[in-house]
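With one protein chain withheld, the remaining protein chains of the complex are depicted in position.
Moving on, here comes subunit A:
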Amino acid sequence: MIFGAASGSRPASAADSGVTVASLPLLTFDPAFARTVQDLSIMSQVYSSLTTASFVDGSLVPNLAREWTDVDGKEFTFKLVPGAKFANGEPLDANAVVWNFKRLLDPATQSTVIADFNMISSVEAPDPTTVVIKTSTPWLELPRRLSAISFLAPEWSKTHNPKVEVNPSGPYVVVNYDFASHVTLKRNENFFGEKAAFENATYRVIGNSQTRVTSLRSGELNFANNISPLDVQQLSSLQDLNVGAIPGRRVHVLRFNMLRDSVKDVRVRQALNYAINKDLITASIYRGQTKAATTQVLIPGQVGFDETMKAWPYDPAKARQLLAEAGYAKGLTLSLGVSDEYLQAPQAAQAIAAQLAEVGVTIKLQIVPTAIWTSFITDAQKGTDLLYLGFSSTTGTSTELMNQFTGKGRYTWGPSNPDYDAAVEKVKTATSLESQAELIRKANRILADDAQLVYLWPQPFTYAVSKSVEWTPRADDRPRASDMRPAK
């Protein structure tokens, strides 16, 4: 196995050897189990889905479905590209799509792709190029959710293990792979859509961020993301790389453990929002690669993003006053749990602790190793008073995120805000995008007015790409070779 440009003796040239992209370890090729960014990234290049998110602005664009319509958000009709085929010649038609949904929804499959699909009441194929999906309640977000669902070939799947084998239908085919080290892709000349610009693409598994940086510097990689803000600055000095950052889709917040009396008072929660100077932290720890979040866990472009909502102002005097009114004039001690699961979170948490100390709030910081973070954040009783978390949605839908702050949320510690819960339920059943956007804005205002979160900043999506490669940064963290092309 020879990697595209892994010579180590000269800078990688995307023009003559395809493109070499850094990836985190891969787990599976099976669409029923893929959930990580890296798995979904590969899958979206070797398989097809009904819809896909544009790499330009994240908007929803056709893929296997040329067009789609809906009736009251409950009955969706997708018209498919005629003549689409898998690499083995099996047709990728409406019947194949129906079979895939049956497989996904069958409990025996034990799929880990959980996305409210129990709302789907039927999937039918009236003809080979038409798929009709009906839902039990209005579900306007369905076409966007379907952008993460790729399709297998039904006949082929009977005799193959789709977790480790691929019968592709996307812009690339898999030449060879080892989940621990690489996946080598070659352009699929029979792809029904726009052909990939690079003939070859190699994803090299490099889990360690330091190694990603050294591989970039040595010229072994054409693309890497998840680079620390400090490394972004250092790599900027290299002439053959375009290095940068955009605010990503994952928003960092502090959540309150509502089982604790000290944070049950809304004035305490508001005080914490006032006491943190987000601009200072984003400028220093994140080197200006992101900016303070507005009082909503959404970013521009997502349905319901409210342009009028601004970042919570920094006002330590107001924070002190609110704490005094809440009975904490002499000070308050809170514990805060954080892990390096989120970019620069431990460093940011230390800065937050220092800023809160200035208004009389003593923070006892618990920096938790990533390996036990999952366990740590699921135990509210033993948990800390505050939790540093980052929230993102796989497909960019707003309700996936908003769900997390209702009583149903995995990390909702103690009682949630019932008005917010009711507002989110209304959002889910909206029948038009306009009314849904308005309901989302209303729900987000309820959450902000109750200061259920301390709004921090969107995690920056950091990247470095060879100047020989043309690529538009996208907020969903998915580095797809099929979105790249040789620079002119």
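Going forward, a residue touches a chain if its C-beta (ideal position, glycine included) is under 8 Å from a C-beta of that chain, and two chains touch if they have at least 3 such contacts; residues count from 1.
Heads up, the rule we're going with is that contacts and distances are computed from a predicted model.
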| item | value |
| --- | --- |
| Name per UniProt, for the chain absent here [options: "Tryptophan synthase alpha chain", "3-oxoacid CoA-transferase", "DNA ligase (ATP)" or "Peptide/nickel transport system permease protein"] | "Peptide/nickel transport system permease protein" |
| Selected residue (touches chain absent from view) among A:159, A:208, A:237 or A:381 | A:208 |
| Contact with the hidden chain (one of A:242, A:339 or A:394) | A:394 |
| Interface residues of subunit A (partner: the chain not displayed) | 1-3, 6-10, 25, 27-28, 30, 33, 35, 107, 110, 112-115, 161, 163-164, 178-182, 204-208, 210-211, 214-215, 217-218, 220, 370-375, 378, 391-394, 400-401, 403-404, 408-410, 412 |
